[in-house]
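A short worksheet on the structure shown next.
For this depiction, one protein chain was excluded, whereas all remaining protein chains were kept in their positions.
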Amino acid sequence: MSDYRILNTRAPRVDAWDKVTGKAQYTDDLKRPGMLYGAILHSPIGHGKILNIDTSRAENLPGVKAVITWKDVGTQPYGVSPARYDETIFCFDKVRYVGDEIAAVAAIDPDIAREAVNLIRVDFEPLPLVLDPLHAMDEGQSQLHEMYDHNICAKVNWNFGDIEEGRSEAAILRTDSLSSKMQDGAFMEPQSILAEVDGADNLTMWSSTQAPHYIQRTIAMALNHPLHKVRVIKPAVGGGFGPKASCSTAELAICMLALKTRRPVKFTFDREQVFLHGRARHQFHHTMTTGIHRDGTLAFLEHKCILDGGAYASFGIATVYYAGSLLGGPYRLKNMKYDGYRVVTNKPACGAQRGHGAVIARALFEVQLDRLAEELGMDPVELRLKNVMEAGETTCNELFVSSFGMKEALEAVRDSAAWKRKRGELGQTRANGTGIGAACGFFVSGAGYPIYRSKTYHATVVIKLEEVGGGVTVFSGAADIGQGSDTVLAMITAEELGVELNDIRVESGDSSRSVDLGAYSSRTTLMAGHACREAAQDVKRQILQAVATRLEIPPESLEIKAGKVISLTGEIDFSEIRREFLQEHKGFMDTPEGPELTFREASRIAFLELGSVVGTGKYKPPPLGGSFKGATVGTSPAFGCSAQIAEVKVDLETGEVSVERITGAHDCGFAINRTQVEGQMQGSMMMGMGEALMEQKIFDSEGRILNRNLAEYKIPTSLDMPHLESIIVESNEPNGPYGAKEVGEGAIMPVIPSILNAIYDATGVRIDELPVTPERIVEALQKKKLENEL
Amino acid sequence: MKKIISLTVNGKVVEVAVEPGRTLLELIRDDLNLPGTKLGCGLGDCGSCTVLMDGIPTFSCLTLAIQAEGCRIETVESLSQDGHLSKLQEKFIEKGAIQCGFCTPGMLMTSTELLRRNPGPDEHEIREAISGNLCRCTGYQKIVEAVQGHSEEGEK
Partner (left out) sequence: MALPKFDVLCPDSLDEACDMLESHASEGIKILAGGTDLLVNIKLPVIAPRAYVLESSTSQLVSTHSEELWKDHSGPLAPPSPAYLLSLHRLRNELERIEELPDGSLLVGALTTARTLQMSELVRLKWAALAEGADALGSPLVRARGTLGGNICNARPAADLFVPSVALGAKLGVVSIHGYEVIDASEFALAPGKTRLQSGQILVEIVYPASPPGTGSAYYKLAQRKALDISVVGAGVRLTIDSLLKITSVSLALGAVGPTPIVAKTVIDVLLGKKLDDSTLKLAATAAASDATPIDDHRGSALYRKQMIEVLTRKILTTAYLRARRSL
């Protein structure tokens, strides 16, 4: 194993004790004196002109302290991508989806706030709805936004290499399509917000967010409040997976209510509002033509995608780019064409969700590889192995992979799942109800560029020693939303300083602590990790320098190991320092003993020599990517890759699918915490499996989500999930701290296609629409039977 | 009109006046200041609000406080005594059964009851027992391992 003392172990999470005892505080657990409760009025219709808003009855309800609409907050546009600021805090001219926000109330009690919202009268002139993404661009369709001609919010037309040449050389080519439905993050903690203002107009907001930094900026911008007087704090967060990465109307409205009432205001989403708000997975319609040479190497990919983005842009610009760019790897593919269109429709806006933009594209491409392998009579794993990239290669869309354990991952799952034995005869599908399928994936390890154009550092970390000696506090803006970034920062700091994990305190997720762009694009371990390491080294240098100065020896001759300062060059006399420390601590019972200088004494000395000891670290990726339009999306300092094998049983009569086992291997570069890497892989497997088999938002003809609860929006239960086998591959990423790169999102990539390929093996039928419900399987089986009979 | 009820919460008898429409969850979180029990859906779908009511795992969001009159309620706050974690809590930490932690209080309560009823559950029995407690982070694998690990070693 490794030479590290703390890194690469299974150290327990730093927040685990709080979380098992119920002491961890999530936003909704917070209370402030004099706190008011917020409520929000949502549009009940999908598309309409607002004719009139009458808030008078709500204002007159006893207990109501403020009612706000666009008249109070203005119509300053905001959004995620500066080029597509298409949202306003409240609707003023139109509503664009069922759930669009129109007004907000603060009252002394949550029931009163709710009642007040129901007393607001809004009259609408309904407008025709646009619900079908495949027709949203058609002539004569109702337009959602003036700025989006033909309801096209973004389009990408990319051409890498020469696909015509690829086409002419290909021995076999085939065209397939796959579509999905909008999905939900289905994190367990509904969004919650608490905002408070002090006498100097300092606005503090606690929020269940993934990105305090962007939220801080958006609040300041949209509310026209000085940026430095906005502080966003992220308490414990009960999962995010993407939808909590963008600033919500609720966050803006609750801040506004706090500013207006000068009292703390809290608001927590109902589960229904989580669905109404959305900002989760887009709906995708992919069509791909892939060509392959006789020897199984890839010739070209021609790819078209229409994304249903719902009513606003949110993260969707990045989504439409990711849907194309991330097919550049993990296989050698010289020629790739991509045409992506993101359209707006009268549904909740879609945004980022685990595996941003790339999940369904990956699913179809991996299905195509299996189908091509079948036509070639080649083992699908062999076909993949023939094409995988290696470290040092660059994709056709100019993504450079500096480390790449793709081959190792694929071989690991192949062997661990006994692929060859179970798969049986090459290329033969069994269609007997038992199936096995494989797939690979490829993902960024942190977006190469921030969302707004800036030279900002992506992560900074400040580490401060306790002046009294012994303790270390890590200040970071990074957002631990459950993935465990606080533990990663603590482990890095403890490793670097040579101290124990429980000497480290992490204060993170607070925009006033340091800059961190947030928990998205699988960036935190690599970026905040780099900054943290640098800060810890800075602190360590100062400590050793101070001790060395005292002892009049060169600092290079000292090292900190297991909480003790040791000399690398022989015995050193620490007695003077010890005596001084003991003098300062008369009456203390826990004074240091033994022949070595403790970290506690050393850090105290550092304070006595230098004053407060603070170390800082920062990280910004180097300029990355090509120069074509949209080249920035998909760039990353490193790329993760993964392979998976799914085994399924299908009841050929009812179509019920039971996933029996998933074996996954992920190249995370280097596992800072092995348990957490596995945890991310397993969580990804669950989300992918849900998306493959059961998750979908179902809309009625008026644009309402019919299944806006967790009974009918189905995510896998413990009984649906099989045993999950997770294999860690470590390829030692040169651009990552200690060789580490991502795992949070990449691990979801192969899940859907490995299940789809396994279902095909089990049934002999292909389903081109997700989720693969029992009904769809039965339908396909019957169709096939009819065809065979004809 | 508020009604006065008495019930035992984490070993202490409490007498409270509650609105008829108050849920047991609201009583626990807001009136008794025990925020460890979470609200994830309010409709019985997720299990974040699970407490033990007379020893049985119960969603407190769909139970009226009044329905709990005279009952013995145990919440996550009762699992550790004087800062000492229960064996199951320790296993949750050791096995990595926690990520965001939002489902954790409910998961702990449900599995605590399972282990009281069946000290050596197999994997299927564990999956069956926690199937009303949704977890979006872990894929359940490490939760199952934690409960299994607990039963393998037995209560200390």
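To keep things simple, chains are lettered A and B as they appear, and every chain counts its residues starting from 1.
Methods note: a residue touches a chain if its C-beta (ideal position, glycine included) is under 8 Å from a C-beta of that chain, and two chains touch if they have at least 3 such contacts.
Computed from a predicted structure; not experimentally measured.
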- Task: Among B:50, B:99 or B:151, single out the residue that touches the unshown chain.
- Result: B:50
- Message: Touching the hidden chain in the complete assembly: which of A:3, A:125 or A:139 does that?
- Response: A:125
- Absent-chain interface residues of chain B come out as 1, 3, 20-21, 23, 42-45, 47, 50, 56-59, 62-64, 66-67, 69, 110, 128-134
- The missing chain sits against chain A at residues 41-45, 48, 51, 98-99, 102, 110-111, 114, 118, 120-126, 270-273, 276, 653-654, 656, 658, 693-694, 698, 702, 704, 706-707, 711-712, 714, 716-720, 773-775, 778-779
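One rule holds for everything that comes next: only the chains that are shown with their structure count from here on.
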- Chain centres from averaged Cα atoms put chain A and chain B apart, in whole Å, by 29
- Residues of chain A defined as touching chain B within the complex: 10, 12-13, 15-26, 28-29, 185-190, 236-239, 241, 268, 270-271, 481-484, 675-676, 678-679, 682-687, 709-711, 715, 717-719, 721, 723-724, 726
- Which of the residues in chain B come into contact with chain A in the complex? 29, 34-46, 48, 75-77, 79-80, 85, 89, 92-96, 98-105, 108, 123, 126-128, 130-144
